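All protein chains of the complex are present and in place, except for one that has been dropped.
Residue numbering begins at 1 within each chain, and the chains themselves are lettered A, B and C in the order written.
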Amino acid sequence: MSSTYGEHLHLSIFGQSHGPAVGMTLDGIPAGLPVDMEALQAFLDRRAPGRNAWSTPRREEDRPEFLSGILESHTCGAPITAVIYNQNTRSADYRAIQDCPRPGHADFPAQVKYGGFQDTAGGGHFSGRLTAPLCIAGGLCKQWLERLGIAIYAHIAVLAGVGGGSFDPVTPEVDKIGKDFPVLDPQAGEAMRRAIEKARSQGDSVGGIIECAVLGLPVGLGEPMFGGMESRIASAVYAVPAVKGVDFGAGFAAAYLKGSENNDPYTLADGQIRPVTNRAGGILGGLTTGMPLIFQAAVKPTPSISKPQQSVSFSEKTVKTLEIKGRHDPCIVPRAVPVIEAAAAVAILDIILQEGKLWN
Amino acid sequence: MSSTYGEHLHLSIFGQSHGPAVGMTLDGIPAGLPVDMEALQAFLDRRAPGRNAWSTPRREEDRPEFLSGILESHTCGAPITAVIYNQNTRSADYRAIQDCPRPGHADFPAQVKYGGFQDTAGGGHFSGRLTAPLCIAGGLCKQWLERLGIAIYAHIAVLAGVGGGSFDPVTPEVDKIGKDFPVLDPQAGEAMRRAIEKARSQGDSVGGIIECAVLGLPVGLGEPMFGGMESRIASAVYAVPAVKGVDFGAGFAAAYLKGSENNDPYTLADGQIRPVTNRAGGILGGLTTGMPLIFQAAVKPTPSISKPQQSVSFSEKTVKTLEIKGRHDPCIVPRAVPVIEAAAAVAILDIILQEGKLWN
Amino acid sequence: MSSTYGEHLHLSIFGQSHGPAVGMTLDGIPAGLPVDMEALQAFLDRRAPGRNAWSTPRREEDRPEFLSGILESHTCGAPITAVIYNQNTRSADYRAIQDCPRPGHADFPAQVKYGGFQDTAGGGHFSGRLTAPLCIAGGLCKQWLERLGIAIYAHIAVLAGVGGGSFDPVTPEVDKIGKDFPVLDPQAGEAMRRAIEKARSQGDSVGGIIECAVLGLPVGLGEPMFGGMESRIASAVYAVPAVKGVDFGAGFAAAYLKGSENNDPYTLADGQIRPVTNRAGGILGGLTTGMPLIFQAAVKPTPSISKPQQSVSFSEKTVKTLEIKGRHDPCIVPRAVPVIEAAAAVAILDIILQEGKLWN
Partner (left out) sequence: MSSTYGEHLHLSIFGQSHGPAVGMTLDGIPAGLPVDMEALQAFLDRRAPGRNAWSTPRREEDRPEFLSGILESHTCGAPITAVIYNQNTRSADYRAIQDCPRPGHADFPAQVKYGGFQDTAGGGHFSGRLTAPLCIAGGLCKQWLERLGIAIYAHIAVLAGVGGGSFDPVTPEVDKIGKDFPVLDPQAGEAMRRAIEKARSQGDSVGGIIECAVLGLPVGLGEPMFGGMESRIASAVYAVPAVKGVDFGAGFAAAYLKGSENNDPYTLADGQIRPVTNRAGGILGGLTTGMPLIFQAAVKPTPSISKPQQSVSFSEKTVKTLEIKGRHDPCIVPRAVPVIEAAAAVAILDIILQEGKLWN
């Protein structure tokens, strides 16, 4: 398997950047769940390009067309398939083989793996454009999770080295996330936008860290070992191109703490047991603790930059200087925020359906 | 699924800490592969407790007994099952329910999830003891990977805040890893051991970061999106208890770099294309680049500490002070090093078998 | 999972009879395989309605549109998605709930399962129309199998009680299969067509048995137990609506034979070991023997008949007489012949890819 995910639900993502369409099939969803198309579109718009000063001016309409699975605004039990037709499809020169692999992209290993048969236009199936169908799936899953009282919020914790603050792990300040620019601290957000603008003007790019909190999870969700929440969420989040790190709770910082500092003691609240602190990020032994599930995802700087880069020619077997033309996002971190939420939503709905206990 | 892993091979891990045995079944392995039992035992000994001054003095013999799948030191094509019988099995009081959940352990969510039916003795199925069968599987996979020219090495990059150095990402100095204590810099190793001793004397514990390099991988291994190397390795590594973070190549640090700094330019070496640097950790677009695949795993400090901790009584619904008796590892990081290698070996052999191209 | 199949390749089928489209995604196919669209269309035409006197006069064009995965007539390594847009889509009255479940159809259990949210128009996702995307997938797999020297042929062994002959199990007479009407014995074919015509004139329907042979398989394909060829082929063939029985080789007749009659003795041919006879249908212990793999599928009479039938009203909770209007196939067996081939092709390519040994 490759572009598929799930133990209970079954997500299959297809399409190439400049092919006729990108899309997804989501199978295994119960019948009778309502679908709010406006809310879904609003979610997709958070990812869509060309909406803001800090993103590429190229504007696409990411309007999904549903081919199956939804009837009168409700799931009908059949697999849900939606496609977004590409407006920017392959032109006559589409097989002008990309002779120079772009550093930081999948071009080189894909050329070796697929022997030159891969679709190279715009990165083909490896393009960030494939996060659009992931957001269709994730946006739907988010809606259905909300009906169970489960909400997912992400924000930019770091961008271009500028820290935007982190959630309080016990009571994440989700209301503080900026609507226009998803950061907790508006001033840091300003600095981040300036850093993006500066990178653009230099023909360069910047990366960042996205923090995501899942609120409202019951205690005891997850399975032991390979079925733990960390394994399942990480394997979904790492499907997002450019993600190079995922950690949970204190994460890498836990390596610097003592056990007495990192352990979360227990207390009673309204007769219920709960951890006092949440260094564990809401997960112990792979199982949810009922505290906010918090993870961070590191997003590398966009590999497409205008600066000249050293590459090679496949055909000539010579070293060459590559200059990537066109307009590119100098930073995909803001647009990646809903994508991270989407990946988390798919992973969490999958395990909830697998546990089969909540949907009543 | 829960304690199972794999797309092509199929690993199933079973057992509880104080039950009759822990073990594993590894299915989907080709017939005719040789098995070096001495090498396997040596690998298992790296994980076993009681071998060193810096580990708990309790000594167990982790000697696997193979029930199936191996004949005359070769795989026979049938599922491979091995068990390690527990010498330290449940005594008469085994159902003395663990009334106080230990902070940092799975006790609390497991109690909720399994309604009190779970095996609480020694952490049951959530115990670190389950990494022994993971090492049986991983130790076998490592042997078979070596026949393909693929080698896996891990070392302690950080322990208790002491940095032990990192691999050169292009030519990892795997020969420098200490045999007695798996660290690149012997002096840092001394400091780490002192930190462990200090934590022990304080009834506390420390964590760390393990860095792992996989050498000899071909170009183009992996699948797009959810089947990418990061997703598959992370989901295996996160099955190791206490791992709270996994990143690849520059990982979280990439968030602070510019694209021009993070991209690996290409060059030609002996007519072959290869990246000059390796900030990508040997993975682009989920596919291997032929460079060393490098990842880091953050290991939290051992949750079992002797210091008094605040917990609650399930039965009395009161806050209590918990004091954990017995001898515990003040740091599991050194013993976790081969476990991380094992998880990586299983993940990598799985995808190699799935690609079905190399085994000839 | 539900409408998905495969251990190595991954087939996902979607769509409802009167929804916008039916289609399929086929993931896990190697890059660089040629696609012959004309041959695929010819294969699909064998299933399409309205082509023959003995089928319904309603004529649909089943022309797949490929949204991804194919570039310049070759697979590009990305998931392959194709859709057939329904010309006969839901009209204004599409939610006129089917109040009377049609005997022999999924209507009643689907109503209970999906709580009335299912798409009832034309049987929705349970419609025989979903065999069109199965034939897209199977038609592609057949092409690629042919490149490996593997060919699949099916014919009508029984229709309406009329026997059309069976393959010689050692050297199936595949050349004798009628092009117009897939039967070995043309005279039996005439009798079958008369039986279909008679059933139509009576407002009734008839069923039959399809025999399928897979030629050119290597020895030793398949896995033990649940991964045996019988398990895998049967689970694919039973996905075809109306199939109620599947057996292999002598199959049910083997129950009446003695061991000495049913065992296939071995001989040598050109220095190669091979069975003399083929009562085993080319499978022993779940593994292929190198003989033709032969199975039969029982197809029940089309449940849609014009004769009045007893049913009930969901809304009124009364017994009612149901008369199904419209033109229906009095026999789907001829059109099911390529569908059975398609299901077999998908199952066999899946296991060949999983074994990973042949594609060179």
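By our rule, a contact is a pair of C-beta atoms (placed from the backbone, for glycine too) under 8 Å apart; a residue touches a chain by one contact, two chains touch by 3 or more.
This is a predicted model, so every value here is computed, not measured.
The chain that is not drawn here is touched, among residues B:Arg47, B:Lys113 or B:Arg193, by B:Lys113. In the complete complex, the hidden chain is touched by one of C:Gly249, C:Pro292 or C:Gly356, namely C:Gly249.
When the full complex is taken into account, the listed residue touching the unshown chain is C:Val158, out of C:Val158, C:Leu184 or C:Cys212. Residues 1-4, 10, 12-16, 19-23, 25, 27-28, 31-32, 65-69, 71-72, 74-81, 83, 95, 110, 113-115, 117-119, 124-125 are the ones on subunit B that touch the missing chain. Take subunit A: the residues that touch the chain left off the picture are 8, 78, 224, 353-357, 359. Residue-level contact of subunit C with the missing chain is found at 1-5, 7, 13, 101, 103-106, 108-110, 112-114, 125-126, 130, 158-161, 199, 204-209, 219-228, 230-232, 234-236, 238-239, 241, 243-268, 271, 273, 275-276, 280-281, 284-290, 296, 298-305, 307, 309-312, 314, 317-319.
What we mean here is this: only the chains that are shown with their structure count from here on.
Highest inter-chain contact count (C-beta pairs) belongs to A-B. Of all residue numbers used at the contact between subunit B and subunit C, over half are used by both chains, marking a mostly same-residue interface.
Subunit C has its Cα centroid 39 Å from the Cα centroid of subunit A. Centre-to-centre spacing of subunit A and subunit B amounts to 26 Å, using the average Cα coordinate of each chain. If each chain is reduced to the centroid of its CA atoms, subunit B and subunit C end up 46 Å from each other. In subunit C, the positions touching at least two other chains are 78.
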